[in-house]
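There's a structure below that I have some questions on.
Of the protein chains in this complex, one is absent; all others appear in place.
This part shows chain A:
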Amino acid sequence: MLPVHSIRTKLILAFVIMYSIPIAILSFSFYKDSFDLSKEQNLNTISKNLNTAESSLQSILNKAKEDLVSLSSLSSFKEYALNNNSQENVYSDDLANDLYSFLTNKKAYNNFTFIDSAGFEKIKTIYEGNKTYLIQDSDLINVYDSKYFTRLKEIASDKAYLSISETGDSISVSKLIKTAEGNFKGVISLSLKSAGILELLQMSQQSGELLILINEKGSYISQNKSGVSSVAKDFPEFVQLVKTGTKGQFYSDQLNNYITFTHANLTQFTTTSEESWVLTSVVEKDKIEKDIRDSLNKSFFYIAPLLLVVTLFAFLLSGIIAHPINHFKSTVEEILLKGNLDKKVDINSKDEIGYLAGKFNELLSRLKDYYDNLEKKVKENTFEIKKFQQAVEASSDGIIITDTDAKIIYVNPKWESITGYKLSEVHGKNPNIFKSEKTHSHVFEEMWKALKNNKDFYTDELVNKRKDGSEYSTELAVAPITESGKTLYYVGITTDITKRKEVDRMKSEFISLASHQLRTPLSAMRWFLEMLLDGDAGELSSEQRDYVSNVYQANSNMIELVNALLNVSRIESGRIIIDPIPTDLSELIKSVVNETKVKYTEKKQNIIISIHHDLPKINLDPKLIRHVFLNLITNAIKYSPERGEIHIFVSKNDKEVLVQVSDTGFGIPETEKSKVFQKFYRGSNIVKYEIEGTGLGLYLAKAIVESSKGKIWFKSEEGKGTSFWVSLPLVGMEPKQGEVTISS
């Protein structure tokens, strides 16, 4: 119901601490103040009481003195006291009656005594049971030798003498009797019981025990016990009081008592020199403090229920404050449990919790919107993705996806139908299970090299094995799929190109066969024409020779054309073998020039060759490159007039070698410059001069140069001359596997 960790508990604790602390502080100070005040009051009361007691004592003693004077003024007494000299003790009945009536009801006085000048007690009364009695003569004593009598004789006649009995249980007030002439006649005294005096002094219980300290020796009178015995050992500190000031109040640790004292004013009396009456109140500490303590303790009984009420109040108030928080909490729990974003927190208070609830609801609705939006987007995306998924599924190409460890994770239905394997059979396997030995290993090497470098890869030289063991040719395009620069998958698209390969093969076979078929009759024609021209069938007339030469020429053209066509088809089919070997370009060019020697000598043309002195050997396929230069040089020869000049420059820079072939020939017409490298192009301006030419030479040359990663270009001015440049990279040509070579 009230968990340890809750706002409510914290609130309650806060409340409790909040009022407990001030209450504690206040109570404590109140307690202390009250206590101190009370104690002070008590002590003050004691002082007052003591003062009152002192006054009372004064009165009592004064009264006794007055009574003595009155008694001594009694005529009966005067007569007795002043005139009596004999040893006999006769006194009149008048005196007895006077004494009776005077002393009856005077409780305070224990004895009345008349002592003559010789120290004999003559008259002594005693008060008992409210009545005064005369003591018999036989009990009267002589006190002449007593300290008391001795001292008495010395005092002034107008003063009264205050003394304490030896035992301390009574006090006497005494006066001298003298004649008018001043003759000492005796002493009268009234004695009071100490206990009686103390009773008269009426100290209350709370004021503690009253003692009257008499002298430094420690004689004292008290209610409980009185004695002339030394009080020094019982109350050593008290002894000091006799000497100290008139009044005071202090606490004695030893005895646990508060001591209040006041010196009695006894100036009307003479006392023995050592005597000094000190009224002392001795109160136990507890007595002083007990009452206060009790009442304060009682007050707790008021505080306790108060605390309870306030705690209850704290409990309730905290509940009121915590209630909306708990409501909030349970609503949130419900929302999370059910995932219901439509539910709202229902708190409308104007305080921070209400605000929080409002904002929370806002947050919820935003979250809901966002979630709905997201759902929508996901649906859209999924729809989009489905499109692509379906495209992949329905593709007429086989599609295969692997992870970066080359494990197959997906193949599409077309792939399955091409290979005969089902996805479940190949999932998690490496695609090399379809490898056929017929595939050249370089295909795989190139593939992995490209993929490692995150590049796309294409080959059409793959031969794979189906599930049933049959083999098929396929082209494969592989691309890595990356995300933030990291490769996640490889996607491969394959097409069964067995048919296409077949078609290609048939095409090349056809071309091969066709060229062979064409060549055969061409060869036959050539040889017979040669034999004719050689005169093997008889001498020819000049006209006959003419005609035969023309036919021979035409035949040569056709042979050249067929060769060129064959090369073109070979180049276009990509079946040309490239076999680079370190080639000395200058040697190559010189040999080409040599081959054309007949032609340029015939035309009386000048060939100038200048070759860079430091030409390195370059990896070139000599057959192919030879063809290029042969074409360029032959063109220069063919399309320059007699006695023309042909320059051949071979130079290099740090990346490539440059061959320039320049002539002073007919040039290329401006409008035809864009067609120069096209198949069957022959310049319109030279066709009439030069019959020979297939129009395929430059096309082939360009194809060869470009497949060697070189460049070919030209500059020309009609009527002035033409320069062709060929640049080839110093790094040379890449070898290529193929099936045929170029034919010349």
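In the analysis below, contacts are C-beta pairs under 8 Å (C-beta built on N, C-alpha and C of every residue); 3 or more make two chains touch, one makes a residue touch a chain; residues count from 1.
We adopt the following convention: contacts and distances are computed from a predicted model.
Per UniProt, the protein behind the absent chain is "Response regulatory domain-containing protein"; the candidates were "ATP synthase subunit a", "Dihydroorotate dehydrogenase", "Response regulatory domain-containing protein" or "Monosaccharide ABC transporter membrane protein (CUT2 family)".
Within the whole complex, the absent chain has one touching residue among A:Thr262, A:Thr280, A:Ser515 or A:Asn619, and that is A:Ser515.
Interface note for the absent chain: among A:Ile141, A:Leu363, A:Ala394 or A:Met531, the touching residue is A:Met531.
With the whole complex as reference, residues 512, 515-516, 519-524, 526-528, 530-531, 534, 536, 559, 563, 577, 739-741, 743-744 of chain A touch the missing chain.
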